[in-house]
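The complex appears here minus one protein chain, its other protein chains still in place.
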Amino acid sequence: MSMVCIQRRERFSAAHQLYNPNWSEEQNEAVFGRCANKHYHGHNFSLIVTVKGRPNPETGFVMNLFDLKQLIRVHIIDWVDHRNLNTDVPFMQGKMASTEVLAIEFWKILKPLIQVDGPGLYCIRLEETENNFVEYYGEEA
Amino acid sequence: MSMVCIQRRERFSAAHQLYNPNWSEEQNEAVFGRCANKHYHGHNFSLIVTVKGRPNPETGFVMNLFDLKQLIRVHIIDWVDHRNLNTDVPFMQGKMASTEVLAIEFWKILKPLIQVDGPGLYCIRLEETENNFVEYYGEEA
Amino acid sequence: MSMVCIQRRERFSAAHQLYNPNWSEEQNEAVFGRCANKHYHGHNFSLIVTVKGRPNPETGFVMNLFDLKQLIRVHIIDWVDHRNLNTDVPFMQGKMASTEVLAIEFWKILKPLIQVDGPGLYCIRLEETENNFVEYYGEEA
Amino acid sequence: MSMVCIQRRERFSAAHQLYNPNWSEEQNEAVFGRCANKHYHGHNFSLIVTVKGRPNPETGFVMNLFDLKQLIRVHIIDWVDHRNLNTDVPFMQGKMASTEVLAIEFWKILKPLIQVDGPGLYCIRLEETENNFVEYYGEEA
Amino acid sequence: MSMVCIQRRERFSAAHQLYNPNWSEEQNEAVFGRCANKHYHGHNFSLIVTVKGRPNPETGFVMNLFDLKQLIRVHIIDWVDHRNLNTDVPFMQGKMASTEVLAIEFWKILKPLIQVDGPGLYCIRLEETENNFVEYYGEEA
Partner (left out) sequence: MSMVCIQRRERFSAAHQLYNPNWSEEQNEAVFGRCANKHYHGHNFSLIVTVKGRPNPETGFVMNLFDLKQLIRVHIIDWVDHRNLNTDVPFMQGKMASTEVLAIEFWKILKPLIQVDGPGLYCIRLEETENNFVEYYGEEA
């Protein structure tokens, strides 16, 4: 059978701040504007994980979406939902809490956990608002 | 002409926390769960304002939606967007930052500002996530 | 059985212009801004029709939604879809092509056509953009 | 404090069929068309429950939405999700599996379970497709 | 002119069941959980067909979307809408009724029917719920 991409959406609500600690407050405000607010702001994030592989002829599945859902919840959502991305999330320590960086970190966590007949994790899509989105396809893309 | 309801949606992204300072931390966590996170979490809020009145025969408008948009932006969105609802918003000081209370406070601000041929402000709808919504129709409803 | 409200959404795409022919061009632009553009602009409108009545125990239906869909398409959508609301639509001749006025005219057309066990047509909701909506509940509301 | 309406959306996927066993197959097909298909069809239903009451000043909540979510899941979703509404759901036995009737049955189940400072359950909204919706406000509405 | 991808969405509502007849009931339930329900469940599916080609300079079209809509309706939607994907659909006989397999079968049907200046059918996207999606790009992808 040919390759198929399957996708699962999970959601989380988190606070964050765009702030570079190596810069002055003025520089942060000049670059990040209101996103640098020191008391934080927040979003409902929508995370869409794409997995690429061959459907198993016994199940018709590239991967059971129930298993994919569980992986995403245990390894991502439980760590970021109703959290502050700058202060509460171990894998974001010392990193800029931008949507781009979040997507890359989510990829690093999920990539080794997803085993299918084919390339496996293919894309991390992260929607921050109804207008701002990010997609990451891994280092080689 | 008869009454028509017009509605305008505006959006904002904010951090908040559900936390009663008169309670112990344990009590807060028991009632509010993850929403009590002391480093805050956040949402993309969607605010829908309904105004009820008679369309003006010269314009076909109950009220110019451009004017309604400006009123909502100047008097609400500019105060809450990319803010922390617990610490940064004057009209939320000393109040629980629940969606219910937010809707009531937004009503109090907008009610006197909207003048149309008819009852004027009719409903404040606030969507916190894709699943949780609140509607407030004023004290007499 | 008790009253239930059923709702059907239909969509149409149309051009229009907000322009009062009794006013000067300057006055039109001052009030309607870009909406007064003499070459027109347009929208994807979403029309939601609400009918209130008692479900028939034989069918479980207030009204067959297939019939409601046909009524809306024949009496509204076919007249406004891919049309110019100012120049092509008989029932809008001599009227301001605002969303408010459209909703009232749609009500007048559909009200006598919907016969159910109960009040019948209850609300016309018209969504002009993802942020601007109008609702009309009839003359007595 | 004044009354506020809070709303919670839950979703379920189910099979059903519109078929009156007292009628001939021809009559069923004439009235229900493709919805009478004897091998069933199905939908992703979206259920929005509205509860009306006064916010508690200690919590800012009409009712904890986490508790409302649990009530809806235990008493409704667990009984209908990934089920056949005609054959698998005890409270639908002997009833037409229309959206109208479903909404009324959901009301009967939830009404006595929701206790708030105010009228409590106020509306059951059920969305069957992106175009077909039903709302039920109880027997007295 | 350069290649452009055009996309058309069509929707259908269907019942299905994930069940491998070569397995015991226990094995089916272990793998497919509630999706194995022998009385079926169902979904509102959203099908997005992507066609890639060069726009014709006379029309500005890669392909008239009206023609694409008709092709999809006649060759796919009419066969699956308000049907049971396990029992009623000739091209699914003897196959697992998973979203992956559906997407592959839809591709096989549409691929030879779409003739444009360029590669033609490029992607079949199938959305089963608001959270579960599948994309198929053909055998060589």
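To keep things simple, chains are lettered A, B, C, D and E as they appear, and every chain counts its residues starting from 1.
Methods note: a contact is a pair of C-beta atoms (placed from the backbone, for glycine too) under 8 Å apart; a residue touches a chain by one contact, two chains touch by 3 or more.
In this text, all values refer to a predicted model and were calculated from it rather than measured experimentally.
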*Relative to the complete complex, which of the depicted chains are touched by the chain excluded from display?*
A, C, E
*asked:* Give me the chain A residues in contact with the hidden chain, please.
replied: 18, 20, 22-23, 31-33, 95-101, 103-104, 130-139, 141
_For review purposes, identify every residue of chain E that touches the missing chain, sorted by number._
1-10, 48, 50, 55, 57-62, 64-66
*Can you name the residues of chain C that touch the chain not displayed here?*
11, 13-16, 34-35, 37, 39-44, 81-84, 87-88, 129-130
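Keep this in mind: only the chains that are shown with their structure count from here on.
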*Which chains does chain A share as contact partners with chain E?*
none
*If you check the contacts of chain A and chain C, which chains show up for both?*
B
*Most central chain by CA mean?*
D
_Interface residue overlap between copies chain C and chain D, same or different (over half shared)_ = different
*Counting in whole Å, what is the centre-to-centre distance of chain D and chain E, each centre being its mean C-alpha position?*
29
*How many angstrom between the C-alpha centroids of chain E and chain C?*
34
_Multi-chain contact residues (two or more partners), chain B_ = 130
*Among the chains present, which pairs are found to touch?*
A-B, A-E, B-C, B-D, C-D, D-E
